[in-house]
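Before I ask anything, let me first share the structure, which is written out below as structure tokens.
Excluded from the complex is one protein chain; the other protein chains are retained at their positions.
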Amino acid sequence: MTEAMSSIESPNRSGGPPRGRATRVRRQRVRAAWLFLSPMLIGLALVAGWPLLRTLWFSFTDAELNDLAAARWIGFENYLLYEDGIWYGVLADPDWWNAVGNTLYFTAVSVSLEVVLGVIVALVLNAKFRGRTLVRAAMLIPWAIPTVVSAQMWAWMLNDQFGILNHALMVLGVLDAPLAWTADANLSMWAVIMVDVWKTTPFVALLVLAALQMLPSDCYEAAEVDGIHPVRVFFRVTLPLITPALLVAVIFRVLDGLRIFDLVYVLTSNSASTMTMSVYARQQLVEFQDVGYGSAASTLLFLVISLIAVIYLYLGRRQLGVSR
Amino acid sequence: MANVELSGVEKRFGANRIIHGVDLNIEDGEFVVFVGPSGCGKSTLLRLIAGLESISAGELRIQGERVNELPPKDRGVGMVFQSYALYPHMNVFDNMAFGLKLAGGGKEEVRQRVMETAKILQLEELMGRKPKELSGGQRQRVAIGRAMAREPDILLFDEPLSNLDAALRVRMRVEIARLHERLKSTMVYVTHDQIEAMTLADKIVVLSAGRIEQVGSPRELFERPVNKFVAGFIGSPKMNFFEVRLVATGAHTVVEGAGIQRLELPFETGALAVGDSVTLGIRPEHLKLEPAGTDAGFVVGNVEYLGNEAYVYLIANGARASLEEDPPVCRTEVDTGLKRGDRVNLVPDIERIQLFGPDDRALARRENRVDSPARAAL
Partner (left out) sequence: MSANVASRSRPRRDALAPLKRALCRLGFWCLVLVLGIYAVFPFYYAIITSLKPSSALFDVSFWIQSFDLSNYRSLFAQPTFVRSIFNSVLVAVCVVFLALLLALTAAYALGRVRFRGRGAVLVIVLGVSMFPQIAVLSGLFEVIRWLGLYNTPWALVLSYTIFTLPFTVWVLTTFMRQLPHELEEAAIMDGATPWVTLTRVFLPLMWPAMATTGLLAFIAAWNEFLFALTFTLTDSQRTVPVAIALISGGSQYELPWGPIMAASVVVTVPLVVLVVIFQRRIVSGLTAGAVKG
């Protein structure tokens, strides 16, 4: 489309007399473009750019939540400090590394499950059957339910004494005693993963479904004529073709997974066995009022996410470039 | 009413030069048609005049006034787009009134102007409809009406009829001609359709690769093309070209070539010498076929039957039909009785032959013709 529109505003960089290089219309358009962009840019600067810079700055200070103005520069002390034979700072805090581990574990497991389940759901929804619209609408419900509400619904279903899951499993004879899903340190991470998978599989499925519906049908007809087994067709034809869409879904989900906060916070509170980087940072920032320390953690999270986003985009582009 | 002058107008997109120094004069009230192969820059040239593209170099004057930097609305031009580009959410009235309202016209004044325009185009009954409720021809009329509503001095059309079916195209063509008669405004029209160009134009501009090849009335272009490109471009089916060699120059110009025996032609050869190769051009309708024996120059290939006439495609005797080159074609009566494989000689109308030098420029015809033979066999 830029090709099409460029007619009006194609840049004229090469030589020519200085006069008459651009009509008034074009100059007016470029000026209007910046004018039109400015509210958005100002908005983004106000809510994203400037706060990010301030967070970065706070991470080098000893700022406290109730008196941010009194912040003093203390260098890298929030990150790492060696004093009297002991390491201090976020990077020396085992709780932080626990949070990092939890976050990565959660992201890896839940995104993998979501991708596999999402593809299955998409394949089902891609088949033509009666009531497909209904099932698709049903799949959207978990996606639309607020995370907090999902967390509460599941918390109730997972309740150790009166939860329906324990009840069902006991009736079926799988369990002899109820499990404390959200409180048990060994189980709570799985509870979080379970809820997250339930809530976000539909999103992955919809992206994959969109990709499936754009696939050319002639490959399939050819495969059918050749009598190739459907499972093989899936791995040889379908999967490579939907890989770009899957990559997009995965990057979205990975970024979401790394910054997860609300689900964990509501379902398991500040428990150490599920604490993620965002929960850790918020705890420092708001509950302990230690803005400097919390900002350092936030900055680290930001760096991790940027790094992963860049690597991922780079790899994704390379892979797409190769397959093309 | 306005005349348009282009002098040395150039257009570059980045490093690509699309229009190479065009000089053109469009008189007040003239109907000018741009033709040329796809991608030659017709639309670009039109859009330069409209002001939708900026001019890279040169000068555009309307009524003697330089307008290079003027926005479209101040140039007194209206434009009709190929895809109509009607505002889908506005009814016909609002489509036509939009420009007038933006120009600050009073409500009553706008209404009057729109209704006048609508009357000319017979759109009165359609005023309340949305574009999607109109037929193709009606949409086209609305598009013309919208361009006319602001009473521009110059109306620009970019292939306005190419989205219509054949019958409607003929009707709209006649309507546009009538409109020009009535409004007497300057019109510039881009088309791919030869018949549109020939029937509508006061003046045709033939473009090729961003340059003007020739400007002239339809008749001039048809009968006296200045070069091989124009000769081949105007007319359908295309003019036949034969590669021939000069075997005599000076007082008598004689040529000879594959399938063509010695032929004396009334042309000035200028600096050309015996042995130089030139191109002989003859339109399909100016050829006659004459049955011949084994020494015939050509063999009949395909015969296309078109109802009121037939196209006979020929293969030079001894040559093999090639898909690369257009075969010579002759336009004949329907009942010549010719079949594939018949041997024939071509009998051209000497008066209508064109000769093009090695640089593809047309050679001049000799004015005081010595009694050349009325007929000759190729």
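Labels for the chains are A and B, by order of writing; each one numbers its residues from 1.
The definition used in the following text is that contacts are C-beta pairs under 8 Å (C-beta built on N, C-alpha and C of every residue); 3 or more make two chains touch, one makes a residue touch a chain.
Keep in mind that what you see is a predicted model, and the values were worked out from it rather than measured.
Chemist: Looking beyond the chains shown, say which of B:Pro88, B:Gly250, B:Gly293 or B:Gly307 touches the absent one.
Modeler: Candidates B:Pro88, B:Gly250, B:Gly293 or B:Gly307; residue touching the omitted chain: B:Pro88.
Chemist: With respect to the chain omitted from the figure, which of A:Gln28, A:Ser112 or A:Asn270 is a touching residue?
Modeler: A:Gln28
Chemist: Check each of B:Gly78, B:Gly145, B:Pro266 or B:Pro328 against the chain that is not shown and name the one that touches it.
Modeler: Of all options in B:Gly78, B:Gly145, B:Pro266 or B:Pro328, contact with the hidden chain holds for B:Gly78.
Chemist: Per the definition of touch given earlier, which of A:Ala191, A:Ala223, A:Leu258 or A:Met275 contacts the omitted chain?
Modeler: The missing chain is touched by A:Leu258.
Chemist: Which parts of chain A face the unshown chain closely enough to count as touching?
Modeler: Considering the whole complex, chain A reaches the absent chain at 1-2, 4-11, 25, 28-30, 32-34, 36-37, 39-41, 43-44, 46-48, 50-55, 58, 63, 65, 68, 120-121, 124, 127, 129, 131, 133, 135-154, 156-157, 159, 161-162, 164, 167, 198, 202-203, 206-207, 209-211, 245, 248-249, 252, 255, 258-259, 261-262, 265-266, 277-278, 281-282, 285-286, 291, 294-295, 298-299, 301-302, 305-306, 309.
Chemist: Applying the definition given at the start, please give the residues of chain B touching the unseen chain.
Modeler: Considering the whole complex, chain B reaches the absent chain at 50, 52, 71-73, 77-79, 81-83, 85-89, 98-99, 102-103, 146-147, 150.
As a working rule, only the chains that are shown with their structure count from here on.
Chemist: Approximately how many whole Å separate the CA-defined centres of chain A and chain B?
Modeler: Taking the average C-alpha coordinate of chain A and of chain B, the gap between them is 59 Å.
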